[in-house]
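Attaching a single structure in structure tokens format; questions to follow.
This part shows chain A:
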Amino acid sequence: MMSHWIIAPVVLPAIMGALIVLLMRHDLLLQRIFSLAATLALIAIATALLIAASNEGPEMYRLGNWPAPFGIVLMLDRLSAMMVMLTAVLAVAVQLYAIGTGWDARGRHFHALFQFQLMGICGAFLTGDAFNLFVFFEVLLIASYGLMIHGGGKNRLRAGVQYIAFNLVGSSLFLFALATVYSVTGTLNIADLAVKVPLLPEGDAGLFRVAAVMLMLVFAIKGALVPLQFWLPGTYANAPGVVAALFAVMTKIGAYAMIRFGVMVLPPDSPAMGSLIADLLLPSAIATLIIGAIGVLGASTLSRLAAFAAIASMGTLFLAISAFTPAATAAGLYYMVHSTFAGAALFLITDLVISRRAHDRLDHALPPIAQSGLISALFMLSAIATAGMPPLSGFIGKLLVMDALRAQAALIWPVILGTSLLMILGMARAGSTLFWKAHASAPTEAPTHRPEGLAFVAVFGLLGALIVWTVMAGPITTWLEATAVALHDPSAYIAANALPPLPQEVK
Partner candidate 1 sequence: MLKRLFPHPLLSVVLFVTWMLLVNQFKIGSLVMALILSIIIPWMTAAYWPNRPKLKQLPAFAAYCLLVMWDIIVANIQVAKIILFMPANKIQSAWIPVPIELKTPEAITMLAGTITMTPGTVTADMSSCGRVLLIHSLHAPDPDAIRDDIKSRYEARLKRIFE
Partner candidate 2 sequence: MELLVASALGLLTSAGIYLMLRQRTFPVIVGLTLLSYAVNVFIFAAGRLVTNMPPIIDKYAAGYTDPLPQALVLTAIVISFGMTAVIVIMALGAFLEAGHDKIDMTDKDESANPAEGTK
Partner candidate 3 sequence: MILDYALTFAFLCFGFGLAMNVYRVFRAPGVPDRILALDTMVVNVIALIVLYGIKTKSGINFEAALLFAMTGFVSTVAYCKFILRGDIIE
């Protein structure tokens, strides 16, 4: 039974974005109402999709009614449904915050860009076609450029130029990779690739491996994997806090794609690929974790700290992916959701701090900020979550990852634990500088920019999501394990694509 709802997460924000541009661009209130309503509707749709994916298994949606692999299909499975849900929940929090703080009024077209951003992200998660993934990467990227420079300003624009430039290289690489994939296999459908890759003739393996590695490197750029992480700190630290919070899901898109392709299409047991990806991914992931943790300790501003925390979290996530086992993948998925919410919360809290302080430098003694009690408590919670301390889901996530990677314990555990320590140190330093710093003078004068309640609702919401993710970890991990198993054995996914039989000579 084909459900039109599968396309809704793409079409709804697209239409809403266009309508905002067309009809509401001079009325912020209307924009806020409709944009928020659309995002809430997205949550409802995502919920329905998540339930459907859990109960009925992978479902295909033929765009233009063309059969796979000839047309583009959308694929709803547990993973894509989960990612859409994650995006929707994050989006609501971010949007509430943007409205609450008036960030959305500091430049033009915030809500339109925001909706297009959602369209791009959801499209990327739902597509079952490799080239279409590229297209939606571009949709989400260009919207992210707009959001990143929202409000303007020298540093933001210059960092924006760097961000775009780096991603343009990524997009070029993506196209090189896709062209090579097509040139070898003659197909672009993900399931079709999953069928054909194991059957590749030996003589084509070398070229295909090049394509596969280039593809993975594209995702590595998005996922800020060392040594391709350089774009992230400047981008996140210079983006508006509320946008940086939304970007928490952007790196996850890289991870998502790496899972989708690395695990489903290019598994280590296919003769052409072997352990190539794992061999390259593992050291990079370790380096990512270490560089991120060092950055958390060494960051000179709170926004950069949050940015490096994002890098570190990607390191942990990629570590989990690099194992290519269902348990590790499940652990990675758990950690991914956690780090999205935790990272977003940290960026929002950073923004709260900046709005009350002249700047967010950590090496300057400034008077403690006004109204610090609640914010410091929120910071503490998000720091705990980010550093992976108990009792929040970060700790559970790390335990899951470590447990799943016990085969390489001697290498990986020290890295995970050592970097945790660095991050704890960094977070403790930042928190005590920001909130405890002794000073003769009174707290800074009344803040010029006083966020409204909605902003706090957003932060509470994200931290609340973390708590739910912690408390419900049992059923969640069970669900995720089933998801991971389905990724490692994609027969149901492939079957849902209803591909035509392979020609005789290939079999």
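With respect to how the candidates were assembled, all candidates are chains of the complex that A comes from, given by their letters.
In this section, a contact is a pair of C-beta atoms (placed from the backbone, for glycine too) under 8 Å apart; a residue touches a chain by one contact, two chains touch by 3 or more; residues count from 1.
Keep in mind that what you see is a predicted model, and the values were worked out from it rather than measured.
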Practice item. Identify which of the numbered candidates 1, 2 or 3 touches chain A in this complex. Key: 2
**Study point:** In the complex, chain A residues that touch candidate 2
**Key:** 131, 135, 138, 141-142, 145, 149, 152-155, 157-162, 164-165, 168-169, 171-172, 175-176, 178-180, 182-183, 188, 233-234, 237-238, 300-301, 304, 361, 363
